[in-house]
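Only one protein chain is missing from this complex, and each of the others stays in its spot.
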Amino acid sequence: MSRKPYLRKMPKSWWLARRSYTSYMARELSCVFIGAYSLLIVVGLHRLSQGRDEYGAFLDALQSPLSLVFHAAALVFALIHTVSWFSLAPKAMPLQIGEKKLSGGPVVLAHYAVWIVVSAGVLLVARI
Amino acid sequence: MTEQTLQVEILRYRPETDQDPAFQTYTVPYRDDWVVLDALNHIKDNIDRTLSYRWSCHMAVCGSCGMMINGEPKLSCHAFLRDYYPNKVRVEPLANFPIERDLVAVTDDFMEKLESVKPYVIPQQERAVDEGPHLQTPAQLNAFKQYTMCINCLLCYAACPQYGLTPDFVGPAALALAHRYNLDTRDAGREQRQEIAASNEGVWDCTFVGECSQACPKSVDPAAAIQQTKIASTIDWYKALLNPWGKR
Amino acid sequence: MDVIETDVVIVGAGGAGLRAAIAVAEADPSLNVALTSKVYPMRSHTVAAEGGAAAVIKDNDSLENHFNDTVTGGDWLCDQDAVELFINEAPKELTRMEHWGCPWSREPSGHVAVRPFGGMKVERTWYAADKTGFHMLHTLFQTSLKYPSIKRFDEYYATDLLVEDGRCQGIAAIELRSGQMRVFAAKAVIIATGGAGRIFPFTTNGGVNTGDGAVMAYRAGVPLKDMEFVQYHPTGLPGTGILITEGARGEGGVLINNEGYRYLQDYGLGPPDPWPRKKAMELGPRDRLSQAFWHEERAGKTVATPHGQAVHLDLRHLGEKKINERLPMVRELALSYMGVDPVFKPIPVRPVVHYMMGGIHTDIDAATPLAGLFAAGECACVSINGANRLGSNSLTEILVFGGRAGRGAVEHVRSGGKDVDRTAIEEQAGEAQKRVAALFQKADGTETVVGLRKEMNHIMETGAGIYRSKESLEEACKTIGELRRRYADVRLEDKSNVFNTDLVQVLELGSMLDAAHVLAHSALNREESRGSHQRLDKTERDDETYLKHTLAHYTGEGDPRLEYLDVKITKSPPGERVYGGAAS
Partner (left out) sequence: MAKSNKPIVWSLFAGGGMLSAFVTPVLIFVTGLAVPLGLMSLDSLSYDRMLVLAQNPVGKIVLFAVIFLPLWHAAHRLLTTLHDVGLPKGRIAMTACYGAAALGSIAAAVVLLRI
């Protein structure tokens, strides 16, 4: 047989090859921060359950530079997650009124609107 | 005035003589209404008869001329030289498929997958010709119309890293076509298609990279089809859980 | 050599080939079908058809109307028994397509919608937006996947029919990926290889439309019928030849010359208003419209473009909404390939070679004179298209006669009974293989594929184009004859096996030269003007002598031997073709 199909292997660094892949990878990496943050809340609650002093120490630790850097990074990735999640939302929810398929724009906007309300709500509650 | 020219770098691979693919550069005249396919045809006609690639319609509808052009999956009959000039154009066979020769990719895998999702109407009940056509309103048609536009060009497979990483993944176009029939009012075959579509190698291998939809020249939006299938399959699963005696 | 044994082998997996395969599978699931094609089925050129497929379904229409439009359109060269059968089966075939999932465009009520097409008295063209062929082809292809008895051999290039004992018993084909020749041994063979537009320089046809199948049959002794009739489509994009569907005019588009004047009214197609109106002006038949362009060009009333003269197809008055809804592909094509947005500017268009009315001689059952050989689709000539095909009849034709070919083949396998003579056909395939091998062994041919193809393209356009004359056709016959001789010295530059497209092009050129040869000789011998065959030296139709089909027989190196066969007239005696005001 003269055939000899050539198989190309995907390099491990494939996600650096195209910008769109890299931003996909950034989106995916948001999970590390989101997961870590969830665990951090568990730790905080644990400290809370231990008593006032222990919880105070936890709050102090949040002020450490390391914690601040982590949270700053986490916020950036959480925002990447939010933006990418919203932009893909219309794909999951096709809307059609009569013959016309609606474009995804309104769905995305609705998500942002809810997001702003939720965030403002949390901020308000936190300030009271 | 000297003629304007453009350099085209083509990944060549001749299985009978080459160990590995390698780039070869050709210089072609530049015309602002030429597409990359015109440049390839020029090379084949005037410079190198041994260059192999597929094409037929030259009007972006037969789906045979998909290639990587400067790293992006594109139809070479719909990629205009004017968008690259005066820079070089780099042409490679579709990513994620084995190379048969030069720009010709081996796409058997897709054909098998397409077949596996049963892309045809499976009616509840056979309808006789005498009964005439079904009624289907424009609204019902529009619900699936977009997914009928697939020309099987496989740009989406070349764009999808999950297909590259997991060759068993059924992949965007086949899943979009399964979805197309599921949404068709004439069809009752969803359950049969779900065997493949809702399996591990079906929609679950998709991590929603979304590049398939970006690459698609016909706005099929396979990412949306897959996403919707995931949701519907999840609902099925919970339904079956709540009603274990129901029809499986 | 590998031998693939099967019951029916089909060459070509476009609309006609796929329909035939399904017909065999439905008629008798126990018969094996080998469906071979030089490209993947969905790449076949049926995919490019835009406008639609004709069949009577609406109450305001009648079978009689369809019959008359077809026969008049064909300038009475159609066989009327075939037309009758065709129009009767047409609605059934399109309904079947609907059942198989074809996404036909719909009326608000949910009924299938129809649109007007050139040369029609009543609108009857079923359409799927402006991608009808695409949707039909994919529907057929996907439906074909349902039948286990259909086995596909994608990217196999058929080179020869294997004929022994007066029966067609198989084909020889090259598997492109390995370069190996294979024998398909079968009790029946169906050819469905499509058109041959590529013999002309400027065509709507894809790169694969090189007439291979028709020439394969011709070389095996089956006559080619009416090859002189070549349809020009009046609206192709200059340069690429990309088609702007007749649907654009059906929706109300108009053709104007460089003075902004709707010139068709000067060619017996007027008056221009009211518009749109069936069978008039821009909805006149294709041959008339293309011929009008020729005269406008001579009169200096066309528009110059970088790719030659053109007229303007104006859609602006339809508005953006209607254009997007009904003609999305037209807008997209004009925008990308001409840089013209039809919402704001008229599209430059010119006539372009589109369709071959002629082809392999078959009867109304799609059977050829050679036992066991059937043909259907554009490569065949039944004839329902006569001297000029009515727009949107051929998509229906590939279904009707594709289906008949399939059922005919089943019938033949069941009743023919005789076994395939393996030794004989393997020997013949060996000969075929030797011919291909010779191309590889020849040290240095003096002729190039590209050079010969260019010369052929050029002489076909100048010698056998929209208007022809004795002189131009003699020139064409002479030149093509020479090119055929020079073809013996053609050089194969790529001597490798795997996916050798140089080899494919060499073989395709051989087919095209033979098809062009038949075309030119048939045209030279038909000393009249009828439908698409217009002679400047014989401007009248001559029913006395030429109400006949041309049958061209292969003679090897010499010129084709021409015979004539009476046209079957059942109920519509030859009359005058009237369009425009007089038609309504």
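First chain written, first letter: the chains are A, B and C, and each begins at residue 1.
As a working rule, a contact is a pair of C-beta atoms (placed from the backbone, for glycine too) under 8 Å apart; a residue touches a chain by one contact, two chains touch by 3 or more.
Predicted model, so just to flag it, every value in this text is computed and none were measured.
The chain not displayed here makes contact, within the full complex, with A, B.
Checked against the hidden chain, the listed residues A:Leu59, A:Leu95 or A:Leu109 yield one contact partner: A:Leu59.
Taking the complete complex into account, residues 161, 165-166, 195-196, 198-202, 204, 207, 230-231, 233-234, 236-238 of chain B touch the chain not shown.
Where chain A meets the missing chain, the touching residues are 12, 15, 25, 28-32, 34-35, 37-39, 41-42, 44-46, 48-49, 52, 55-56, 59, 62-63, 67-68, 70-72, 74-75, 78-79, 81-82, 85-86, 111, 114-115, 118-119, 122-123, 126-127.
Just so it is clear, only the chains that are shown with their structure count from here on.
Annotation: B-C is the more contact-rich of the chain pairs B-C and A-B, by number of C-beta pairs in contact.
If you average the Cα atoms of chain A and of chain C, the two centres end up 56 Å apart. Among the residues of chain C, those in touch with two or more other chains are 177, 496-498. Across the assembly, chain A contributes residues 2-4 that each touch 2 or more other chains.
Taken in their complex, chain C has these residues touching chain A: 177-179, 496-498. Taken in their complex, chain A has these residues touching chain C: 1-4. Chain B makes touch with chain C in their complex at residues 14-17, 33, 44-46, 49-64, 78, 80, 100-102, 104, 106-107, 111, 114-115, 118-121, 123, 127, 129, 132-138, 140-141, 144-145, 148-152, 177, 181, 184, 186-187.
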